[in-house]
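One chain of protein is taken out of this complex; the other chains stay put.
Every chain is named by a letter (A and B) in the order it is written, and numbering of its residues begins at 1.
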Amino acid sequence: MYIGVDYYPEQWPKERWTEDVRLMKELGVNVVRLAEFGWQLMEPEEGVYDFSLYDEAIELLTKNGIQVVLGTPTATPPAWMIEKYPEILPVDQNGTVISFGARRHYTVNSEVYRDFSAKIVEKMAKRYGQHESIIGWQTDNEYGHEKSDRSYGNVDQKAFQTWLKEKYQTLDTLNEAWGTVFWSQTYTAWTQIPVPRKVFQEHNPSLLLDFDRFCADAYTSYNKLQTDLLRKHIRSEQWITHNFVYTGQAINQWDMAKDLDFISFDNYPVWGGLPEPIAPAAIAHQHDLCRSSKDGKGFWVMEELSGAQGWSSIGYLPRPGHIKLWTYQAIARGAEAIVYFRWRAARFGTEEFCHGVLDHDGKPKRKYREVKEVIDSLSVFGDDWIASEYKADVAVYYDVENAWAWGIQPQSNAFDYKHEFLRFYSPAHRMNALTDIVTKESNLDGYKVLVVPVYFLTDPLVNEKITRFAKDGGTVILSYRAGVKEQNNFVVEDTLPGALRELAGVEINEYESLQLGQNNSVEGVQGSVSGVNSVASIWCDLVEPTTAEVLAEYRSCFYEKTAAITKNKFGKGTVYYVGTALENEIMDALYADIFKDAGVTIMSSSGEEVEAVTRTAEDGSVFLSVVNHSTENKGSLTLPEGTWVDPVSEEVVKGELSLEPLAAHVFRSR
Amino acid sequence: MYIGVDYYPEQWPKERWTEDVRLMKELGVNVVRLAEFGWQLMEPEEGVYDFSLYDEAIELLTKNGIQVVLGTPTATPPAWMIEKYPEILPVDQNGTVISFGARRHYTVNSEVYRDFSAKIVEKMAKRYGQHESIIGWQTDNEYGHEKSDRSYGNVDQKAFQTWLKEKYQTLDTLNEAWGTVFWSQTYTAWTQIPVPRKVFQEHNPSLLLDFDRFCADAYTSYNKLQTDLLRKHIRSEQWITHNFVYTGQAINQWDMAKDLDFISFDNYPVWGGLPEPIAPAAIAHQHDLCRSSKDGKGFWVMEELSGAQGWSSIGYLPRPGHIKLWTYQAIARGAEAIVYFRWRAARFGTEEFCHGVLDHDGKPKRKYREVKEVIDSLSVFGDDWIASEYKADVAVYYDVENAWAWGIQPQSNAFDYKHEFLRFYSPAHRMNALTDIVTKESNLDGYKVLVVPVYFLTDPLVNEKITRFAKDGGTVILSYRAGVKEQNNFVVEDTLPGALRELAGVEINEYESLQLGQNNSVEGVQGSVSGVNSVASIWCDLVEPTTAEVLAEYRSCFYEKTAAITKNKFGKGTVYYVGTALENEIMDALYADIFKDAGVTIMSSSGEEVEAVTRTAEDGSVFLSVVNHSTENKGSLTLPEGTWVDPVSEEVVKGELSLEPLAAHVFRSR
Partner (left out) sequence: MYIGVDYYPEQWPKERWTEDVRLMKELGVNVVRLAEFGWQLMEPEEGVYDFSLYDEAIELLTKNGIQVVLGTPTATPPAWMIEKYPEILPVDQNGTVISFGARRHYTVNSEVYRDFSAKIVEKMAKRYGQHESIIGWQTDNEYGHEKSDRSYGNVDQKAFQTWLKEKYQTLDTLNEAWGTVFWSQTYTAWTQIPVPRKVFQEHNPSLLLDFDRFCADAYTSYNKLQTDLLRKHIRSEQWITHNFVYTGQAINQWDMAKDLDFISFDNYPVWGGLPEPIAPAAIAHQHDLCRSSKDGKGFWVMEELSGAQGWSSIGYLPRPGHIKLWTYQAIARGAEAIVYFRWRAARFGTEEFCHGVLDHDGKPKRKYREVKEVIDSLSVFGDDWIASEYKADVAVYYDVENAWAWGIQPQSNAFDYKHEFLRFYSPAHRMNALTDIVTKESNLDGYKVLVVPVYFLTDPLVNEKITRFAKDGGTVILSYRAGVKEQNNFVVEDTLPGALRELAGVEINEYESLQLGQNNSVEGVQGSVSGVNSVASIWCDLVEPTTAEVLAEYRSCFYEKTAAITKNKFGKGTVYYVGTALENEIMDALYADIFKDAGVTIMSSSGEEVEAVTRTAEDGSVFLSVVNHSTENKGSLTLPEGTWVDPVSEEVVKGELSLEPLAAHVFRSR
């Protein structure tokens, strides 16, 4: 498998290159990513190209047996370009032009910028498309990151209007679809339609959702501009990818993935200014998102954190063991290659406190040794492991447009989309049930349980899919705010949960949005949740069963004794409705029963910090990876039946496995 | 009496209209408000008018015996207008132009906008001014709401300069009045005078106060433009009103009311994002403000909340019972008509989570039934009730310019104008003493007690009124920061409390502004407050009695033992000075004594959640309304002497009345 580093030869004197490459070889690196911020070097003035620096670097790496991934440099348009064509710069919601001086200072809606992008990409493709040691390409870098996904300038407005015209054909259709009759917003010319700049109140939610779709489409088409040009010139073995980050922006990775050979991901479980890493399930679900992006296909981690990160703020120092743990976690959940960010901390620039495998002094120390241990171990079993099959019983539905709709109308100040998604995803993670993220295009065959968290913005096809899944015997878990919106962000006219009403066997005739610090409480009244109490926060649906039975009830306010969780038989399947945001204990009790009934495979462990994943190798043997995310506490895992062998030490383990803090193991069944 | 709903036929297919009107009739609705956001429908392109939709709706309503209030649609200028005349758009303090895309996106200082407004208003007036079932008009909608009261663009600056020229005639007068010699701000041309855009420090407080006056005047004259045009064309029975909201903006409802037949109010005791309703006294004082706006005249509640409200954030779900309670509270304090907002929740647009009598699914449910019960009950006694007289013993002074002056210089970060106003208003509310809000133009005859909270910006005529009131035997309650400022926002040259010094019999030679979290303490030393302790916050006047006696003293800091509350005999009256912000217990003890001495009628109840109001009917019988705002606790009221009859159930009550949570009753004395 490929394991490598992100390398910036341009940031170091050439005298150092030899030593860098020597240390990389010693480390076992077989791939480096290069050039993704090197536009100015490759096009020092308009129309003048100079690839000598990267030529030289690639030659040195090639000679040393290290292969190369090349990034197109379009995340950083050079100063000369911005000076001459300032219309490239993005504009914020107040109309403030974003300045040159950092990165991502362009709007994809600028035709000028698309032209420049096309030229540099084509030049690179022509120069390196046939190169033997260049194995693939990364387009741009982290599309949309750091609020660069939405731009509100005049070129953006014009592009938005064009996009809308394409989508709606006539203004009547658009006016109807947006409900512009509200507040007298009916448009009588395409040119009247604004981008959502600052208003006194709030924009039309249908416009906002279309604006997010437009922004995402604009990026998708911008990426396609690059992939089309690359494919024209590169040899067929070279692949194309893009390194995504998941920070809720208006980017549609599923659409974009169609133009890519596979997805890449920049894996930073902790970032500048964070006091500690995000939760294990939060990391895991990002890997699941990666796999889902191209129908289960493996992905690259194009940037894997290797040291403390930060710009003007730093934060948490990854502990000894974290490199191995996060590497194993990523591979277990689908990563096929790991590229550590970055080879060495820069001595200058905004990211000089992004620490790498080496720090500023360039000396191999603890982190270098840890990476070496990982590479050495993976050299024993890595190829087999990444070739093995990850097969999930549990599907968790995700639709990026639903996330946007929630961003537009969170409805409660306590609502955070990702947090609520994880509320319904994490019980599976805590039980080590394998999960897939599924989207509207996914095939649901083979899953036993389908979790559909906060399914606010609905899609008729998805409603149909969910219904069929249940009818055919599957188990569905629905949550509060299911079925509320139509595709154009209108509230449905049916009584809630709208199209899912019969399925769920309930009606929601009243609901309450709870604000930060406000709570109700819930008590289980039947089945596994019986007697379990929980705080209820964020949202309370007053659930009225029609055909469903009641599993839990509210315990205060005027809707005391109203149902909060229900279970309904539908066709051959079962549908649960969870009408509020509940705590782990009751969620785990609920899921335990559901998984048991549905025959979901789980692995028992000491708690949420322990994460175990099994995958089946081509020879039928099973890889079992297990990590303990806790930096302080030991953990344990009840190993599945059989004999498990550590492929490196060849030690054999069985039964109850004890795990040191930050332990990371891979075993193979004998 | 009129009870109705706010209806938006344009938001629903015509097929639904018949069903809507059928349900309205069944409900007992006799009036609907229409059209206040319908500009684009009525003027789909510049100069082209089309009233067919509202014609049809009005006809249907008329046929069903429902009368109509028409809103002029000027809160929502259409897209075609903004595209062609972008100078209509308002500008914020940073110079950012507010975008089209929501509502209230205009500055009243735009002549272009005034012209367009005049045309649509005149067209409507001509078309509907003689219509038999149209009973009145609402101008625009919630002037100044959501920060639309102040605009800082070039047209605003020019209008401000013109307004100043009119006010001051010469620059010398203006320079003198503003103290522009400070920081070298003397103006030598009118064109030099800025609107208060962003500065490094803070603007001249005299300029800021005049800017607020200018903004309010601009809205008043804009409203007059509409009322003048309407009156030219409408039949004399049609009245004109405007629906105000009270959120501290630079709008002068007292001035504007002179051009209106009566005031309307949009009554939202809880709004999007609020975890719970505002305090009972806070709602009550808004109704008192309404009554005060036109010298005690009754008002309409043009929007009465009927369901949970919100845009992107929702919040508190009004409890079963709230509709009746808030309706009764409003009528008790002067509302003569109730229009519920809104008939049905919209399925689209910014306000789609403003829930109405019906929700998105259009089915009559709990809220519909509650409204029906209210209407049925009011049909028995409503007309008599609204015809009865509300007569207060206690006057509470309010001057909107004083509120602006506090907004400009809060002096402590713990100071909130409305909160402090309520600190001095609420004790009366808690004792069920009837209160009026009085302003500088009010006649004070007949009041027993005059409360003058945080009277920072003074007016010589008001000083004179207060003095005469006391001299003639009235009781005055003054607070900290009384008498500080002259009309031009200069600090007075007298020792504080300036013109009220002799009246109060005290001098304030030192004071301290306390910040959030900082406190002193006060202990009563004489009379009813004797031995009562209180935290003292926000502000401490070090009160030095000249002729007054000391009722309470500070208990810490170097001014320990300095007076905090004093009482002074002045003429035939008595003047209290409360030098700091105190807690309810000591305030109630103080007011209890004051009210007793002054002969104020009170009603004893179990606490601040219970609110009782008596009004005298034309036949001499008395209406007693009583509500319990608590959603959780029972309350009680000691009924005034006599026999009280529920006009609906005809049950008789006497003595101690027990009140369920959210109980709302009206009794009539037999």
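To be clear about the criterion, contacts are C-beta pairs under 8 Å (C-beta built on N, C-alpha and C of every residue); 3 or more make two chains touch, one makes a residue touch a chain.
Just so it is clear, the model here is predicted, and its values are computed rather than measured.
Trainee: Thinking of the whole complex, not just what is shown, which of A:Tyr113, A:Phe211, A:Tyr340 or A:Phe353 touches the missing chain?
Mentor: Checking each option in A:Tyr113, A:Phe211, A:Tyr340 or A:Phe353, the one touching the absent chain turns out to be A:Phe353.
Trainee: Given the contact definition stated above, which residue among A:Pro73, A:Gly334 or A:Pro410 touches the chain not shown here?
Mentor: Residue touching the chain left out of view: A:Pro73.
Trainee: Tell me which residue among A:Lys63, A:Lys258, A:Lys365 or A:Lys391 touches the hidden chain in the full complex.
Mentor: A:Lys365
Trainee: One chain isn't shown here. Among A:Thr62, A:Asn94, A:Gln487 or A:Ser604, which residue touches it?
Mentor: Checking each option in A:Thr62, A:Asn94, A:Gln487 or A:Ser604, the one touching the absent chain turns out to be A:Asn94.
Trainee: Would you write out the residues of chain B that touch the absent chain, in ascending order?
Mentor: Missing-chain contacts on chain B: residues 94-95, 178-189, 191-194, 196-207, 408-413, 488-496, 509-515, 517-518, 558.
Trainee: If the missing chain were put back, which residues of chain A would it touch?
Mentor: Touching the chain left out of view, chain A contributes residues 8, 10-11, 37-41, 44-45, 73, 76-80, 82-83, 90, 92, 94, 96-105, 146-148, 273-275, 308, 310-317, 319-320, 345-353, 359-363, 365-366, 631.
The rule is short, and it goes like this: only the chains that are shown with their structure count from here on.
Trainee: What is the distance in Å between the mean C-alpha positions of chain A and chain B?
Mentor: 49
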